[in-house]
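Only a single protein chain was left out; the remaining protein chains are all shown in position.
Presenting subunit A:
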Amino acid sequence: MSNNSTAHDLQEILRQQALLKRRLDEEEQALTSLAKRLWAQQETEKARLSRELHDGVGQLLTGLTRRLQGLSKTSPELDELCNIAELALSDVRQLSRMMSPTILDDLGLKPAIKWLCRNLFEHETADIQVSVELDLDIPKDISILLFRISQEALVNCVKHSHASKVTLSLASHHNVIRLDIADNGDGFDPTSIEPGIGLTSIADRAKAFDAEYTLTSTPGKGTRTTIKVPV
């Protein structure tokens, strides 16, 4: 065997490796773009359901509430039915808004984040501090990403953390947006739990946008979610 043919073999292997690497990169790109399309589809579907809830059940309940309001003076029992109908209406509206926050389209990310925090913490004992400082235009898909991650993290915090203080800060610096959500609640051991759909979904979404996502938590010492996304 000559040195020539070994060198030739080696070159062939290197060529094949480069080819494989390129294919892998292409596949990865295709997967990322597929993931982005899936999220977009999911948002469209949520928006459709949200409209149906609002315009369908919502309108029916509005009609019912109005009619009951008219009758409620005639008996205490009808008055009580009216209360229940009003609660149902406000729950349906809230659900519809959380499913697809039109405020994000109408007013942009900053008011939408403030709205989200106010809605989730209005009746909670925990105190939330929100700071949003963005000095660049954020593309719509990244706005949705940041809104949904905030929503997931804050809902988890309200449901499980028993925190008394929560902070959310969102700021941009040199074309990178950093979102930081921290609480002083119970915390947990991230290695001991199987991440649920919500957390997995945050991680997947972040990955599709080349964002850096970290979740740190220690039992008794609160939880912190950080995401850095390039714009």
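Just so we're on the same page, a contact is a pair of C-beta atoms (placed from the backbone, for glycine too) under 8 Å apart; a residue touches a chain by one contact, two chains touch by 3 or more; residues count from 1.
Assume contacts and distances are computed from a predicted model.
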item	value
The complex's invisible chain, by UniProt name, from "Response regulator transcription factor", "Probable sugar-binding periplasmic protein", "Cytochrome c peroxidase" or "Fe-S cluster assembly protein SufD"	"Response regulator transcription factor"
Of A:E45, A:D105 or A:E133, the residue in touch with the unshown chain	A:D105
Selected residue (touches chain absent from view) among A:S90, A:S131, A:T200 or A:T216	A:S90
Contact with the hidden chain (one of A:N3, A:T74 or A:T125)	A:T125
Residues in subunit A touching the chain absent from view	69, 76-77, 79-80, 82-83, 86-87, 89-90, 93-94, 102-103, 105-108, 111-112, 114-115, 118-119, 122-125, 162
